[in-house]
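A single protein chain has been removed from this complex, and every other one stays in its place.
So that you can tell them apart, the chains are marked A, B and C in the order they are listed, and the count of residues begins at 1 in each.
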Amino acid sequence: MLSFILRRLMQTLPVLFGVSLLVFSLLHLIPGDPAVLIAGENAPKEQIANIHERLGLNDPLPIQYWNYMWNIIQGDLGTSFRTGRPVIEEIASRFPITFQLSVYSTIFSIFLGLIAGVIAATYKNSFIDTSIMVIALFGLSLPNFWLGLMLIQWFAIGQTPWLPFSTSWFSPSGWGSFQQMVLPVITLGTAGAAMIARMTRSSMLDVLNEDYIQTARAKGLSERKVIYRHALRSAIIPVITVIGIQFGFLLGGSVVTEQVFAINGLGRLLMNSITNRDFPVVQGIVLVISFTFVIVHLIVDILYHVFNKRMKMNG
Amino acid sequence: MASTKQPLLSVRHLSVSFFTKNDEVKAVDDVSFSIPKGQTLGIVGESGAGKSMTALSLLRLSQPGEIVTGEILFEGENILKKKEREMRKIRGKDISMIFQDPMNSLHPTYTIGQQLREVLYTHEHLNKKQATKRIMDMLQLVGISAPEKRMHQYPHELSGGMKQRAMIAMALLCYPKLLIADEPTTALDVTIQAQILTLIKELQRKLAMSVLIISHDFGVIAEMCDHVAVMYGGNIVEMADVHHLFEKPKHPYTIELLQSLLRKDRHTNEKKVRPIKEPFLRSEENGTGCRFAPKCPYKQEICAKRLPPLIQDEHNHYTRCWIASDDR
Amino acid sequence: MRKEILKVDHLKKYFPIKSGIWNRTVTNIKAVDNISFTVHEGETVGIVGESGCGKSTVARTILQLEQPTAGNIYFEGKNLCLLRKKELRRKRKEMQMIFQHPHSSLNPRQRLKDILYEAMSIQKVVPKARKNEQVHALLQKVGLQPHQQERYPHELSGGEKQRVAIARALAVQPKLIICDEIVSSLDISRQAQILHLLKKLQQDFNLTYLFISHDLEVVRYISDRVIVMYVGQIVEMATTQSLFESPMHPYTHALLSAIPTPHPKAKRKRLLLKGEVPSPVEPPSGCRFHPRCPFATETCKKVAPTLQGTKDVEQNHLVACHYGEDIARNRSSFF
Partner (left out) sequence: MTKDKSVMNMENRSLISRIFSNKTASISFIFILCLVFIAVIGPYLTVYDPNVPDTSNRLASPSAKHFFGTDHHGRDIFTRIIHGMPLSLYIGVISVLIGATIGVVLGMISGYYGGFIDSFIMRCMDVLFAFPGILLALALVSVLGNSLHHLILAVSIFLVPMFARIVRSSTLAICQLEYIDAMKVLGASDIRIIFKHIFPNIVSPIIVQATLSIASAILTASTLSFLGLGVQPPTPEWGAMLNEGKDYMYQAPHVAFFPGLAIMFVVLVFHIFGDGLRDVLDPKSKK
């Protein structure tokens, strides 16, 4: 068990290394001189040289990378070009909001997706199945920023074009209260729910073809027991394995959702920094989000392994 | 059959079909047989002959194949007329089944004990202690050593032979009157096959069950069965007492199969291996005639036109052939 | 004595099992553990054993589909393990293989003629102008119709596909063909035909076969000599007649008696083995068969027997059993 965790950790290290390398090189992909960006187009030469010196831009790249990594390990992600504050502080205050948003959306999509998928598979090829799958297809195809805007129009500001009712149950912006959280979670979680529903259904249908399902029927079990006790138990396994990936998907998607709902999370900070060309902050956020994703993925994997140590599929 | 008593199971004119949008494929076509109490019937045939479908129909688990016509009398009652709820009480209790592939026939994420216990909870009102006792006894009976340990293991921790033993234990937990074994040893090695076959025979005697064995292997059939039915293209083409069938096969298909067996005498006498014309014609392509007609060396005009009836001779030997006679 | 065509010399093939933090090799599956045998030109040698005994690995290692862990393989005196990739590719013309599953051994996107063309063009065995002719000849040789050359594999039955696989192997005019369980996925009536065909082709082209199967009856039908394997080792090797009529190793005995006979009256005494085939990861000490052997003694647990001839029986009947002779002598009282 411990050896599995350690091995999994060992596998994660090169990935984290690659991620940091890529994020580091982002700054060097920028056309032009970062120092000019900071000081402005017309800054005197000495000032530019000064900045070069201060940021270590004169060092050879490997040294720069080494310094960058060394700083990261010490929790230093650099300073913002704009505000002059340490990037880590800027990020720390926003991180919990984005994290919450992603977690709630993940829970929402798993819950909805699993139920819908199981129902669809149970009533395979019926009207219910078809409707669920059509809705899932729509859910998958919706641009989530559009969904967000429409939800705001319909359920927050009470502007309801082509809808027979008008309401302002929920809040169109911000984060914290229930009213504020419902719409962003739906916006962010819908695509994930659709994906999980489709996956659960196909996984269920695969399992229902297995020999041991026939065995369960031959035992004299009712169809309900066959489906819920025998089929679902195996069908859920591939679904669980993608929860980590799903979470990352939503973590990335939160950028858009935060923008639509004016939530002051990492995503919004990221977009502001991109607009302001504040690259240390951009780098920092990309790094933090990716690291979070990798680590959550790792944790889900390990938990899954712990719970399913005995459930290893044979063959 | 010869038995004067009422048979435990008798199947009459059973037909099972698969329906596609505009097509009907007959998997089992007008099959009748019966199994007397305590006896063993073997159904033998090549792949696609409809053996497994016939077996599954006895539990009404032939879906997506639909039972079109016929009746299945189990202890005198037609189980095709029963409600699904009543049918469930028969499955696993009065009629049990073991399947071909022990690797996939047990649920991979439940322990052996859990899977066996489920049968008892479904059919008998036993408390946990009684159930465990019964399971342990049964595991011991099927030759699984250290049953306490095995009960807590998952299928993937057992070898193929062990899994098949566990499957047998599960099938026998409620002391069924009929055990259906669908190719019970095909996925196993010869030495393990010998163990399992011996076990089934032994248990049949101990528990006084009737057994239906499905196999493609004439060796298994000869060893295990009292009566044999040969299936081809969904039909029973020949059915007789096992000694009679092996000594005096009448249907050209049976003769063909028995001749193609690679036995000792074959080694010196190769000429007897007569190639059957390829390609195989699928049964559905042959309209109304005898299913075997396209490949039959003795084919006559009538064979392609009309399906011969299953005719009984004085030895209770049934043959479905227009031209079969004792002198061949 | 006929010319020696294939010589397998102390062949070992281990598959590592990796585990732990550094993914180091913790142990090995000893699929093939130190086996030696020779095959002579024009004969058929059968290898028989239960699943997991390493018989397929032997085939794959001989053809260099797997690198042997130790040991050498000589084909017409040339050590295959020392050949460079390019030389090996040229050498492959001489030895071919036919596989178990007819439906997966043919590329589903190639017509029969393309399959055969390609085989010929890889080894450049036939000038382009004669290719068509050759395809027809090959198809006819294996009992297919020339017009079937336009077919795709899925349009054929299992038996026909296996015939195509045979034709593909023949296309490069090999000397040795390794057949790995080639009839086990066919119906009984098909099996007989394919075996019959193989015998005929052997006479026509002076082929040598190494025939691998779990089915004793099949091996008996086709082979001149038989090798019995158990958990990665050879336990008995003899001419077919000698092996089947006077088996010496208790395992061979058990195998033979385990086959259900298709005669309801022939109920013979059966040597029923207890237990199951041990894992090749940790094979039993001494003689690998001792935990299941009804005659095992202390010696069997400690000392691994070597494959050797016996006085009583004919010369090239080799057995790896400490008590092979005794058992053979007193056969009637045991079985």
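The definition used in the following text is that a residue touches a chain if its C-beta (ideal position, glycine included) is under 8 Å from a C-beta of that chain, and two chains touch if they have at least 3 such contacts.
Model, not experiment: these values are computed from the prediction.
Considering the whole complex, the residue from A:Pro184, A:Gly253 or A:Pro280 that touches the absent chain is A:Gly253. Contact with the chain that does not appear here is found for just one residue of A:Thr79, A:Ser171, A:Ser203 or A:Ser234, A:Ser203.
Note on the undisplayed chain: of the listed residues C:Gly77, C:Pro108 or C:Pro127, the one touching it is C:Pro108. Between the chain not shown and the residues C:Gln100, C:Gln149, C:Thr208 or C:Ser242, the one that touches is C:Gln100. Of the listed positions A:Trp146, A:Trp169 or A:Tyr228, the one in contact with the omitted chain in the full complex is A:Trp146.
Residues of chain A in contact with the chain left out of this view: 14-16, 18-19, 22-23, 26-27, 29-31, 137-138, 140-146, 149-150, 152-153, 157, 159, 161, 198-199, 202-203, 206, 238, 247-253, 255-256, 259-260, 270-271, 274-275, 279, 282, 286, 289-290, 293-294. Mapped onto chain C, contacts with the missing chain fall at residues 60, 63, 65, 88-93, 95-97, 99-101, 104-109, 118-119, 122-123, 152, 154-155, 165, 168, 172.
Going forward, only the chains that are shown with their structure count from here on.
Here the CA centre of chain A is 53 Å from the CA centre of chain B. Remark: chain B and chain C have CA centroids separated by 32 Å (rounded to whole angstrom).
Residue positions of chain B touching 2 or more other chains: there are none. Annotation for chain C: no residues touch two or more other chains. The part of chain C that touches chain B in the complex is made up of residues 50-51, 143, 156-157, 159-160, 187-189, 191-193, 195-196, 199, 214, 216-218, 220-221, 254-255, 257-267, 270, 272-273, 276-277. The part of chain B that touches chain C in the complex is made up of residues 46-47, 159, 161-162, 189-195, 197-198, 216-224, 242-243, 246, 256-258, 260-264, 266-267, 270, 273, 275-276, 278-280. In the complex of the two chains, the chain B residues touching chain A come out as 56, 59, 61, 88-93, 96-97, 99, 101, 103-110, 118-119, 122-123, 154-156, 167, 170.
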